[in-house]
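A single protein chain has been omitted; all remaining protein chains appear in their positions.
A and B are the chain letters, set down in written order, and residue numbers restart from 1 in every chain.
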Amino acid sequence: MNSQTCFFDVSTRGKGLHEITSQVQSILQSTSIREGVVTVFIRHTSASLVIFENADPSASRDLESFFERMVPEDAGGYSHTLEGPDDMTSHIRMALTRTSEVVPISKGKMVLGTWQGIFLFEHRRAPQSRQIAVNVTGC
Amino acid sequence: MNSQTCFFDVSTRGKGLHEITSQVQSILQSTSIREGVVTVFIRHTSASLVIFENADPSASRDLESFFERMVPEDAGGYSHTLEGPDDMTSHIRMALTRTSEVVPISKGKMVLGTWQGIFLFEHRRAPQSRQIAVNVTGC
Partner (left out) sequence: MNSQTCFFDVSTRGKGLHEITSQVQSILQSTSIREGVVTVFIRHTSASLVIFENADPSASRDLESFFERMVPEDAGGYSHTLEGPDDMTSHIRMALTRTSEVVPISKGKMVLGTWQGIFLFEHRRAPQSRQIAVNVTGC
């Protein structure tokens, strides 16, 4: 059994989904773990994680549009707006998606389904540098 | 310490919650692990997981109705509709619930509360075969 945690950064260029599957796979492959779990964790409260359809870009765009309608920036009524109209909405959209995802490992590979990719979901308008922590535990 | 990943299939007959607690428990019991974690992972982007009230069927029905209203199929405006009006809404409903859940193990059992069950949440209208991966890690 072994367990190790490492980090990588992602530069986002505004709102939307950014696939990070290959970075997570590289970290797994740098270990010799064949059975276990990969934990992906985003160290921010205005961006989140989601495992999503990675074949058709229209699915990502529709998801982004849905969140614009469900948590609208122009709804008013927010107090936490120091950083602009996308400040509080970013925290809410994060709370409605995920901060951590855990993917089992079988025979040295993550068991992602055919259409599943791991995505960083950026909720701020401006470019950001985001840090992802990845732990691999297993044997 | 030990870690092992296995799989089982669930046949769904349309939208709604399908309890999978007993299948996950069986996998845990097939190991000799007493302290650790069970990771449950669904390998799909149009179905999801949720840990939910498992005593009163009216709670499940109310949850399903809420998702029909919150992410309506007849809302229009989606691009990703190749597989029908329940295509994009399935991805959104999945993103709003969970792909992975992790349950601690204490004294050889999952620490689920009295009313908690592990459910597959099917978002497509048609019957589907869904695959669940379960990893058990611990000692």
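Criterion: a residue touches a chain if its C-beta (ideal position, glycine included) is under 8 Å from a C-beta of that chain, and two chains touch if they have at least 3 such contacts.
Bear in mind that the values here come from a model prediction, so they are computed numbers and not experimental data.
A.B. asks: Which listed residue, B:24, B:88, B:103 or B:132, touches the chain dropped from view?
C.D. replies: Result: among the candidates, B:103 touches the missing chain.
A.B. asks: Could you list which residues of chain A touch the chain missing from the display?
C.D. replies: 1-5, 7, 37, 39, 41, 43-45, 70-71, 77-80, 82, 88, 91-92, 94-96, 98-100, 102, 131, 133-135, 137
A.B. asks: For review purposes, identify every residue of chain B that touches the missing chain, sorted by number.
C.D. replies: Residues 1, 35-37, 50-53, 56, 58-59, 61-63, 65-66, 70, 96-98, 101-106, 111-113, 115-116, 137-139 of chain B touch the chain that is not shown.
Simple rule for what comes next: only the chains that are shown with their structure count from here on.
A.B. asks: On a C-alpha centroid basis, what's the spacing between chain A and chain B, in Å?
C.D. replies: 19
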